[in-house]
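Note that one protein chain is taken out, while the other chains of the complex remain in position.
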Amino acid sequence: MREALKAAGAIALKDLAVEWRTKTALVSSLAFAVLVLAILFFARDPTAIGVVDVAPGALWVTFTFAAMIGLNRAFLMERENRALDGILLAPVPSSAVFLGKVAANLVFVTTVEAVSLPLFVLFYDVPLWPRLPALALVIAMATFAFVVVGTLLSSMVVQTRFAELMLPLLLLPFLVPPVVGAVQITARLLAGRPLSEGEGWLRLLLAFDIVYFGLATLLFDDTIDK
Amino acid sequence: MQYPDNGGYMVAAYVITAGVVVVYAITLWARLRKVK
Partner (left out) sequence: MTTRERAHAIARRGTVLSGVMLVALILVYVRALMFTPIERFQGPAQKIFYVHAPAAWSALLAFAITGILSILYLWLRDHRMDLAASASAEVGVAFSVVMLTTGPIWGKPIWGTWWTWDARLTSTLFIFLLFVGYLVMRGAVADPDTRARYSAVLGIMGLVLVPFIHATVFLFRTLHPDPILMKPDKPSLPGDMLVTLLFSFGVFTLLYVGFVTQRYALALLEDLRDEEAANRAVS
C-alpha cells in the first residue's frame, strides 16, 4: 500500500514538473479565466441584471473551463512523449497511476482557481472573504468531482481522434450535478445565507465525490491499452 | 369550444414521433439488407 502511494506521489510530481517547465497550460487557463470573467460581466444589461446574480455562474464557468484545459494537457503531453508506456512497464498498480494523475490535475486546477478567485472578487465585488472557509469547502468538493471524472475520461479520449472535441463532449454531462450544486451553494453563500441552507447540495456533492472516486479508481485499469 | 385551440401542436408531435420512428425503422432494415 505504501509502495503504491509513493508511486502515485512520484507520478504526480513528475507530471507537475513537466508542466512547470513550459507553464503553457497554466498560462492559457489563467488567461481564459480572466477572459470568461470579463465577458460574463459585460454580457448582460447592467440595469436589469445585478452583478450578484451573474457572479456564481461566472465563477463556476471559469473554473470548469479552466479545469478542462488542464485535463486535456495532462494526457496529451503523455501521448506526445510516449511517457505512459514507461510508467506502465514499471510494476505500478494502475490505481496508483490514477491517483498520481488525479493529484497532479488537482494541483493544477486548484492553482488556477486560487489565482482566479481574487480576480473574481476584484471584477465582481462580491462579499467573498467572510464566507471564504465555506466557499473553500465547496470549491474543493466540486473541483475534486470534475478532476476525478475528467482524469478518467481524458485517459480514454487522448487515444482517440478529435481528442480536444471529445473531452468536453463526454465530460460535460458529468459536471451537471457538481457544478449545479456548487453554483447553488455559492449563490447562497454570496447572498449571506448560512451554509446549512445548502445542506442538500452539499450532500449531493459529497456523494458524487465518493461514488465517482471509487468508480473511477476501479475503472481506470480498463482505460489503459495493454 | 370548451377547450383551448392547440390541436396544431398535437398534430406536430404525432407527426414527428411517427416520422422519427419510421425513418429509424427504415434505416435499420436498409442496413440489414446491405450487410447480407
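Descriptive notes on the structure:
In order of appearance the chains are A and B, and numbering begins at 1 in each one.
We take it that a residue touches a chain if its C-beta (ideal position, glycine included) is under 8 Å from a C-beta of that chain, and two chains touch if they have at least 3 such contacts.
Predicted model only: the values in this text are computed from it and were never measured.
From the options A:Leu35, A:Leu132 or A:Leu169, the residue with contact to the chain not on display is A:Leu169.
The omitted chain makes contact with chain A at the following residues, 149, 152-153, 156-157, 159-162, 166, 169-170, 172-174, 176-177, 180-181, 184, 200-201, 204, 207-208, 211-212, 215-216, 219, 222-223, 225.
Seen from chain B, the chain kept out of the figure touches residues 2-7, 9-10, 12-14, 16-18, 20-22, 24-25, 28-29, 31-32, 35-36.
The criterion applied here is as follows: only the chains that are shown with their structure count from here on.
In this assembly, the C-alpha centroid of chain A lies 41 Å from the C-alpha centroid of chain B.
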